[in-house]
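And now, subunit A:
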Amino acid sequence: MTTTLSASTGKPASGSIGDETAIHDLGYRRYDGARIGASGAWRALYWQGFRSMFGFGRTAKAKILPAFVLLATLLPALGVLAAASASQGGLAIRYGPLIQAQLILFALFIAAQAPELISRDQQHRILPLILTREVTRTSYASARLAALVSAQFLIALAPLLLLYIGEIGVANDPSAAFEKMGSRIWPVLAQASLVSIALGGIGAALASWTSRRAYATASIIGSLLVATAIATGLDDLAGVSARTSEFIDPIRTMRTMAFILFDEKTRSMELDPPASVWLYAGVLLSLGVAGAGVLHLRLRRLVP
Partner candidate 1 sequence: MGANGAGKSTLVKILLGLVEPSSGSATLLGHDVVRDRAGIRQLVGYMPEHDCLPPDMSATEFVTWLARCSGLPAGASRERAAEVLRHVGLFEERYRPMGGYSTGMAQRVKLAQALVHDPRLLILDEPTNGLDPAGRDEMLALIQRTGTEFGMSVLVSSHLLGELERICDGFVLIDNGRLVRAERLGALTEETATLVVEVDGDAAIFATQLVALGVTAQSERHRVLVQLPAGGDDIALRLTYDAVRDTAVAQHVGVLKIERRRGHLEDLFQ
Partner candidate 2 sequence: MSEPVSTPANERNARDTVTDGGRAAESVALVFDHVSHWYGDVVAVNDISCTVSAGITGLLGPNGAGKSTLLQLAAGLLTPTNGSVRVYGESPTVGPAVYRRVALVPEREALPAVMSARAFVSARAELLGVRDVPFAVERALALVELDTVADRRVGGFSKGMRQRVKLAAALVHEPSLVLLDEPFNGLDPRQRLHMMRLLEDRAAAGTAVLLSSHILEEIEGVASRILVMLAGRLAASGDYRTLRRLMTDQPHTVRIRSSDDRLLASALMQVPTVIGVEVGAAGLMVRATDYASFAREVAPVAQRSSLTLYEVEATDESLEHVFAYLVAR
């Protein structure tokens, strides 16, 4: 409510508003405008989180890692495209090996950024400020997870999309190429989604357990390394088939799935054919869902 002391000029009310002489009270004012409720709050949480995944809204240093990961995944793709165009479309473009190299970078991205999204809120103790607003624990968890997963999706999609479009573009006959591999877009999308869901779930779950970002990052990388170690151990020492042991190691699961999706094979896959792609997809999806579950559970228990 602004109270305005004003002197009437005695003129009729046809004068413009600026005519009166007045001292305005600039004190506190009420807000009687629109309120969009929980959905607006969710969007605000999501967008702030999504932007901070790429370092926006934070210091310049925060932009370094995302930029590095993007570059490190895009450049090889560009390189492959350059080679393919030099050979006039004769050299087949293989997605599998490229993705295999990228997965490590994606793990790095998640390990670095999931804590920024989830541990940092705990460290700076802003949860009481958020949870007393139009944000429930569940919607907070889902907004943060969505930001993490969609950021990772973008990063995973970019090089693949580049390859896909580039492959069509460098071919001698683009329209024929498009007909031949138009349907390749689905593997591209599937690969990107499943990778981001799985890694996002793992990252979010582990980050929610500690408020110290360094510990969270270490635990994410550590868990993936331990998984690799176990899978390798089973492989080499226990003589378990590679096809079985790779389900222990999410990175390997994603790698094999990539090869299957793009109809490519590694030597070990030729010797020991993998199961249906749906199994791999199912495993990765479950990982993501389990991670989301852990995140929700952890946030429910937290007393800010």
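If you want to know what made the cut, all candidates are chains of the complex that A comes from, given by their letters.
Everything that follows uses one rule, which is that a contact is a pair of C-beta atoms (placed from the backbone, for glycine too) under 8 Å apart; a residue touches a chain by one contact, two chains touch by 3 or more; residues count from 1.
Not measured: the values here are computed from a predicted model.
Visitor: Scan 1 or 2 and return whichever one touches subunit A in the complex.
Guide: Result for subunit A: touching candidate is 1.
Visitor: Could you please specify the touching residues of subunit A with respect to candidate 1 in the complex?
Guide: Subunit A reaches candidate 1 through residues 1, 26-31, 33-38, 40-41, 43-45, 48, 57-59, 62, 120, 124-126, 128-136, 303-304.
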